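The block that comes next holds chain A.
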Amino acid sequence: MKVLTANRLTDGEVVFWRGGHWVERFADAEIFAADDPAGQGAEAVALGQPTVVVEPYLIDIAEGPAGVAPVSYRERIRALGPTNEPEHGKQAEGGAAIEALLAATGAARSTGRVDLIRRK
Partner candidate 1 sequence: MPKLIRLKDGEAFEAQDLFADVADEDAIPAGPVILSLTRFQAEGDALIGAGQAVGVRIEAGESVEDLAYDLPRLALVALVFPKNTDGRAFSSASLLRQRLHYAGEVRAVGDVLRERALFMMRCGFDSFVPTDGSTPAEWAATAERYRHVYQPAQDGRTPAFAERL
Partner candidate 2 sequence: MYRYDSIDKAIVEDRAQEFRGQVSRRLTGEITEDQFKQMRLMNGLYLQLHAYMLRVAIPYGSLNSRQLRRLAHIARTFDKGYGHFTTRQNMQFHWIKLAQAPDILDSLAEVDLHAIQTSGNCIRNVTADPYAGATAEEVDDPRVWSEVLRQWSTLHPEFSFLPRKFKFAVTAAEHDRAAIRVHDIGLILHRNDEGELGFEVAVGGGQGRTPYLAPTIRQHLPAGSLLSYSQAILRVYNRHGRRDNKFKARIKILVAALGAEEFARQVEAEWARIVAEQPDADLPAIELARIRGAFTPMNFETLPPRSAAFDAAKAGDRAFARFVRNNVKVHKQAGYAVVEISLKAIGATPGDISAEQMDAVADLGERYSLDDIRVTHEQNVVLPHVKLDDVPALYAALEAAGLASANIGLISDIIACPGLDYCALANARAIPIAQSIAQHFADQDRAELIGELKIKISGCINACGHHHVGHIGILGVDKKGEEFYQLSLGGSGAEDASLASILGPALPANRVPEAVDQIVERYLALRQGEERFLDTFRRVGMAPFKEAVYAEAH
């Protein structure tokens, strides 16, 4: 499964794609099946929005112990906030969706990020 993410141009906020617009919570992100061309389609649209977002890319997500979460810890940190300041960033909101991200432990490279670096 995949989710499309980027940073918003005006403030750098981590955002996720949901049906044609950008949302701030990972829990609200649209989930694409790994082989669903709609994911690439959304990425192509996002690449055409240079005044909205910076560097959109698809990330891998997987079912964790308490719900879906990004596979790579880098992307989990982006979806949560810095681990040294639990009151900063998206994690401050708390709740089940945040708990699900915190509970995820699987660790792998952020493939979308690697692709992005390769693309440059």
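The candidates came about this way: all candidates are chains of the complex that A comes from, given by their letters.
Going forward, a residue touches a chain if its C-beta (ideal position, glycine included) is under 8 Å from a C-beta of that chain, and two chains touch if they have at least 3 such contacts; residues count from 1.
Just so you know, these numbers come straight off a predicted model, no measurement behind them.
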Selected partner (touches chain A in the complex), from 1 or 2: 2
Sites on chain A touched by candidate 2 in the complex: 7, 9-14, 50-51, 54-55, 71-74, 77-78, 81-85, 88-89, 107-109
